[in-house]
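What follows is a single structure, written as structure tokens, with notes after it.
One chain of protein is taken out of this complex; the other chains stay put.
So, chain A:
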Amino acid sequence: MLELSNLNVAYGRAQVLRDLSLTVASGEILCLLGRNGAGKTTTMKAIMGLLPLMSGRIALDGQAVSDLPPHRVPRTGIGYIPQGRGLFAELTVAQNLEIGLMVRKSGPEVLEGVLELFPRLRERFRQRAETLSGGEQQMLATARALCLEPEVLLLDEPTEGLQPSMIELIRQVIVVMRDRGVAVLLVEQRVDAVLAVADRVAFIENGRNLETLDAAALRADHDILQRHLGV
């Protein structure tokens, strides 16, 4: 279980997160919804230790992740798929995945398992990441995070700019991971995509918690979305 308690985070002097708290249980998909600039991406960066916390605590299964230096965070089992994919563009598909495997010293069987989920990457194995199509790049970013056998997956707008078949593939992989007991924190703009997979939905605004609901309640009552997002 991933627990964020009372996070306060700032870029320089501009405070972005204010007393933000979230929990994501194993085998659950929590979706973070909010307008642009609400602090969704900032939350993810803060979990990865890429932004310093002013105060608050991030814990994975009770262990304080927020006390670790940034490069130790992924070793606790947090896989990050950032917005814009964040691939190592000039490295090959194989090398990008190798970096994922190195995080927790995963063996070749992990790579095999990941390539079974994304057979297309096997065909592109020796190609540089920057030569892949947008959908393939998203597969690679996801596959790289899966290479560390994560207990928590952070996905920041994974379906942005993808064609429907690719969106469906990513959705399926997210569901597979949930069913394997991974805690999934998902940031997504498209509400229909969220409602299709999420177990719970957390609304945030100006870096503060608004309301956290079961997705079922949201599916039943669309007025809530209207209220929080104006859509």
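As a convention for this text, a contact is a pair of C-beta atoms (placed from the backbone, for glycine too) under 8 Å apart; a residue touches a chain by one contact, two chains touch by 3 or more; residues count from 1.
Going forward, contacts and distances are computed from a predicted model.
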Listed names "Oxidoreductase", "Gas vesicle protein A", "Thioredoxin reductase" or "Amino acid/amide ABC transporter membrane protein 1, HAAT family", matching UniProt entry of the absent chain: "Amino acid/amide ABC transporter membrane protein 1, HAAT family"
Candidate in contact with the missing chain, chosen from A:Met1, A:Ala25, A:Ala59 or A:Leu91: A:Leu91
Among A:Pro82, A:Gly135, A:Pro158 or A:Gly207, the residue in touch with the chain that has been omitted: A:Pro82
Touching residues (missing chain, whole complex) on chain A: 45, 48-50, 70-75, 80, 82, 86-91, 95, 98-100, 102-104, 144, 148
